[in-house]
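For this view, one protein chain was removed and the others were kept in their places.
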Amino acid sequence: DTMKIGISQNNVGVDSYQTTYEKAFISAADANADVETVVLDAGGDVARQIAQIEDLIQQEVDAIIIWPTNGEAVIPAVRKASKAGIPVIVTNSNIAEQGFDFVKSFSGPDNITQGARSAEIMCDKFKDMGIADKAKIVQISGQPGYTTAIERAQGFEERLPEVCPNVTLVETQPGDWNREKSQKVMEAFLVKYDDIDGVYAGDDNMGVGALNAAKASGRDGIIFVGATNFSVGYEAMERGEYWGSIYQSPVDDAEAALQTAVDVLAGKEVPFLNYFDTPKITQDNMSNYSKPVF
Amino acid sequence: MEPGTLSTFLKRGAIWGFIVFELIFFSLAGEFLSFSDKAFMDLDNMLLLFKQSAPIGIIAVGMTIIMINGNIDLSVGATYALSAIVLLDSMTWPMFAGMGNAVIPIAWGLALLTGVVLGALNGLIVWKTGVDAFIVTLGAMLGYRGLVFMYNGEQPTSHLNWTLVDFAEAQFLGLHTATWFLVAVTAAVWFLMNKTVHGRNAYAIGDNRAAATNAGIRVGPHMLINFMIIGFLASLSAVAFYSESGSVNPNDGELYELWVITAVVLGGTKLTGGAGSVLSTLGGVLAIQLLRKGLGHIGADTETVNLAIGIILIAVLLLDRQLNIKGKEELRV
Amino acid sequence: MSELTQEKIGLKSRRREQPVGRFSNLKLGEILARQGILIAFALFLIGFTIANDRFLAPDNIMGVVRSSAILGVMALGVTFVVLSGNLDLSVGSMMSFSTIVVLDLHDKIGPVLAIPAMFAMTMCLGALIGFLVGYLRLNSLIVTLGMLSAIHGLTLTYSGGKNMDIADKEGTWFSVFGQSDLVGIPVPILIFALLASTLGILLAKTPYGRKVYAVGGNGLAATFSGINRSRVVFTCYVLSSFCVATAGLLQASRSLGSQNTVGQGLELEVLAAVILGGASLMGGSGTIFKTVIGVLILGFIQNGLLLVGLQFYAQYIVTWIIIILAVWLDIAAKRGKLWSPIA
């Protein structure tokens, strides 16, 4: 008997991470003859996601994977699924603790750790350069309101003073996961601040946008660090223009989620929190990693 | 022909025809493409359809009034989010501590008040400055969203009250709480627009503003009231939805205005005002929701969903055009 | 004969000369009043200059204009569509499409062929919309909203959802459109200026422009005047898609790589710029010059607020207030009264 697994993703069109995730999920499911899936996209809208969960319950799937648009708002919907006897697996970003009773497992990266590691990359580089006592940095965060954006900023902001207490974060503005928006934001930063030693971006897309702005205005010597490595970022690192990022693979992410669901349905024990590793990648060690596909 | 009767209803019938088409199509396609054993036209699924249509539907009913009146409101999504924040946050305010579940009606009241105030602000600006409602509410879409973010930064605002969730998840006579909200709102607004002086005046203002002014109708207060109504309905929609989900992201409700307007226009309401019907709007809302649901049912992926929704919106217009095609004798303009 | 209160017959034939004398010439103040939006613009510039002394630095101004160029180029086309009495909500999604396509083709067939191919594909989409709205007379809001969604789907299908990047970013001359300078002025600004003046002249000075105004002002009267209304609307959309393709080119060339969502949400910003410039959504009124002002106001607001360094949500709120104030000032100057005459 095949396993029917439904997934409600957050917002597929919005960036290539999510799109690649979707593709990887579908091909992983295709590769497994015992699995049938229905893949839904909430388009970033909580209401639509809840409706999708209700629909999946109504269609009597065997398991539901959810990439929450809002870690709390989906709890009642998840409770419904669990009441209907359908196991729920959370992927990529977790739901709030109140909902833990209704889900079987979480699998995904740890965004806070990613932010923290970015802070470490940045700090180490400053120490190498000998400017760790006076460096000034700016942050370009992801789209306001997204858990991922919040957690990556939070992890960075908490970790930085621990490792490099004298580096100042002078300003944060959102770049909305958008290279173009980020470039505009960076242009304004460059006009406003004469000294910028580093830029931390919520992902490499925005980081490269900021890099483009700096290049266009001829400002050299700025250290760029992102919180998720994209292929544009990887290429910029190859060119020596971009310092580092965090290696996170949507393929791993998708496969882990599907595997967890399959394991749960097969009755295996799975750990409740199932983080996969997201290592640091910099110009120094990048040869150990292949270029991201997205 | 009295306004709002069955004949007007059927004349704008393209949308209902389309709904029937969707039902048949997805039922048949579902047989082949869906892995679910449940039929698409399963009763529970249809009840869910109504429930899921409620958040957009309640706002769309309000938008119908605004558009009949000759205005537009792009700020409804932000109003929706801000009211949701007030709803959830007010339950935790120290001044209401120890009230138990008695805080629920208070929170509802405050949320609805928020909507009415935001609506009134739009209405007053439109009235007193004479700036086009499109600009005023486009600005408010940003401004109100700014208030949303100001309230709690980028963090979601949450308060899960299980009593409230249970109430919102309840079904009475088979219909979910949110469906009852939608039904009540539709009925009330239908009555308002077709049976009351205010409603008929709103039609007149949208149809021919100069004529209404000449006839001594006070355009400003009517617009103000209608903006207050849509503000109220945007927050009512938030009340219906967030009572159940208990947490609001600061960017919730984004793009709602576009979907709401689409539903209203699909229902046959004119962008220029003066004509339209609440019942047809309901048809527009159901058609869109059915489309999303159906595409999910047959397992279409993101690209396909986007393509299909786009093409189908245009197809509905084409269908409507075919139904209302002019006779040969008509003026070729 | 009845009681005659005033002079009766001694009126001779002053008929010809008198009416002319009765009309005084339009006063300078009234002409100025028609440009209320310029006054509003000036006020904001002054305000931001006081708030941040770098605001008026030549580099900053150049930077703002350069990054407004992409939005601006799109707004030029949308001005035509709005003037003809229609809407275009598909421009953002169409711009993403052009950007992705030209980047993809750049590596496959080379920039020389990629650019015309992308223009052709984009303008086909424009022609499709033009056909639906112009010839079939479908509601432009729904058609373009539908196209917003459909083109997004198309782009995702085309790119497989992936970011699109040029492989050899250093070696291509393709970057000239977005990144290089000519006589000290960034090329995007030059392209924007060139397009704005060409389209401005097309609109203000040619028979075609006159027809656009007529169709938007009163489609029936335009038909009765022998104007082919369908064709005018059709060409407006094709023109709009040409502008979108240009914007896509600038965008692609500026960043040499792009996301599928690069233009997402721009449709409302573009429309806001056009309306802020004073074009009426009902059609028939507005000018290219005013649209350019609208674009610049939006660009300078965004930049000024970033320079002032307000929290992003405060920026939202200030933008709200500024937009309404700008339009209010504009129309108040026109009607000569601050408060509206709405009863």
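Note that the chains take the letters A, B and C in the order they are written out, and that residue 1 is the start of every chain.
Methods note: contacts are C-beta pairs under 8 Å (C-beta built on N, C-alpha and C of every residue); 3 or more make two chains touch, one makes a residue touch a chain.
Heads up, the rule we're going with is that contacts and distances are computed from a predicted model.
UniProt records the chain missing from this view under the protein name "Sugar ABC transporter ATP-binding protein", selected from "Sugar ABC transporter ATP-binding protein", "Multisubunit sodium/proton antiporter MrpA subunit", "Nitric oxide reductase" or "Dihydroxyacetone kinase subunit L". Considering the whole complex, the hidden chain is in touch with B, C.
Considering the full assembly, B:R218 is the residue among B:K38, B:K128 or B:R218 that touches the omitted chain. When the whole complex is considered, the residue among C:I100, C:L199 or C:I227 that touches the unshown chain is C:I227. For subunit B, the list of residues touching the undisplayed chain reads 1-3, 195-198, 200-201, 203-204, 207-208, 210-218, 274-275, 327-333. Take subunit C: the residues that touch the chain left off the picture are 1-9, 11-15, 18-19, 22-26, 30, 201, 205-207, 210-211, 213-214, 217-218, 220-228, 284-285, 343.
Definition applied: only the chains that are shown with their structure count from here on.
Counting steps between touching chains, the shortest path from subunit A to subunit C takes 1.
Mean C-alpha positions place subunit A and subunit C at a centre distance of 36 Å. Averaged C-alpha coordinates put the centre of subunit B at 30 Å from the centre of subunit C. Centre-to-centre separation between subunit A and subunit B, using Cα means, comes to 33 Å.
The set of subunit C residues touching two or more other chains comprises 152, 156, 161, 312-313. In subunit A, the residues that reach two or more other chains under the touch definition are 12-13, 19, 22, 144. Residues 52, 54, 57, 59-60, 63, 67, 70, 152, 156, 160-163, 165, 169-170, 179, 251, 254-255, 257-262, 302-303, 306-307, 309, 312-313 of subunit C are the ones that touch subunit A when the two sit in their complex. Partner subunit B is touched in their complex by these residues of subunit A: 2, 4, 12-13, 19, 22, 26, 36, 38-41, 44-48, 50-52, 54-55, 58-61, 69-77, 79-80, 96, 98, 143-147, 149-150. Contact residues of subunit B toward subunit C in the complex are 74, 125, 127-132, 134-136, 138-140, 142-150, 213, 217-220, 223, 258, 261-262, 265-266, 271-272, 302-314, 316-318, 321, 333.
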